[in-house]
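Structure provided below as structure tokens; questions to follow.
Our next item is subunit A:
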Amino acid sequence: MNQRNILAAAFLTIVAVFLMFSALFMHPFGEPTSQAMDQYIIDNTVGETGANNGVTSVVFDYRGFDTLGEATVLFTAVASVVMLFRRLKK
Partner candidate 1 sequence: MNIVDMLLTHAPALTIAIPLLGAFLTPLISRVSEKGRNIFAIIIVGITALFVFLMASEILANGPMTYVFGSTAATVQQSTVIRILFEVDALSIFMAIIGIILSFVAVVYSYAFMEKNTGLDKYYTLLLLMTTGMLGMMLTGDMFNFFVFLEITSIASAALVAFWTNKAKAVEAGFKYIVISTIGALFVLFAIALLYGQYDALNMAKIAQSLGISGFTFIDKIALVLFIAALAMKGGLAPMHMWLPDAYGQAPASISLLLIGATQASLYGLFRIVFTVYGEVISLPAISIGWILVLLGLITMLIGVIMAIIQTDFKRLIGYGAVAELGYMALAVGTGLTIVANADPNITLQTAPFAMKAITGGLFHVINDALDIGLLFLVAGAVYYATKETSLNKLGGLARNMKYTTIFFIIGLLAVSGLPPFNGFASKLLIYESTYQLNPILSIVAILSSILLLAIFVKVLHSVFLGPALPKYETVREVPKSMLLAMAVIAGIIIVFGLFPQVIVTNLVEPAANALVNNSGYLQWLTGGF
Partner candidate 2 sequence: MITIITGIIYVLLGIGVFFNILASIGLLRFPDVYTRLHAGTKCTTFGSIFIIGSVIILGLRSWYFGDVNGSVLAIHSMGALLAILVTNPTGAHAIARAAHKSGVKPAQAVIDTLEKEDNS
């Protein structure tokens, strides 16, 4: 147990305590307090997007741009992995 590990353990404990505390201060599990955005989507998803699945309508319609970002992340990862295992000599 050297100095570094003691330091790490101490600060990890601090962070842990704060995270646990923040869990206590959250709204009760299963009872979200505010609902403006989500309730709107639940009420309107069939009428506005024609999809039954609310999640899909969020993924591809209401927040479609995030999905483009997600697809881009995957594209980036594939390009990166292929690039890293490329042949180095011509």
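Note that a contact is a pair of C-beta atoms (placed from the backbone, for glycine too) under 8 Å apart; a residue touches a chain by one contact, two chains touch by 3 or more; residues count from 1.
With respect to how the candidates were assembled, all candidates are chains of the complex that A comes from, given by their letters.
Computed from a predicted model, the values in this text were never measured in an experiment.
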Given options 1 or 2, the chain of this complex that touches subunit A: 1
Subunit A residues touching candidate 1 - in the complex, by the definition given at the top: 18-19, 21-22, 25-27, 32-38, 40-41, 61-66, 68-70, 72-73, 75-77, 79-80, 82-84, 86-90
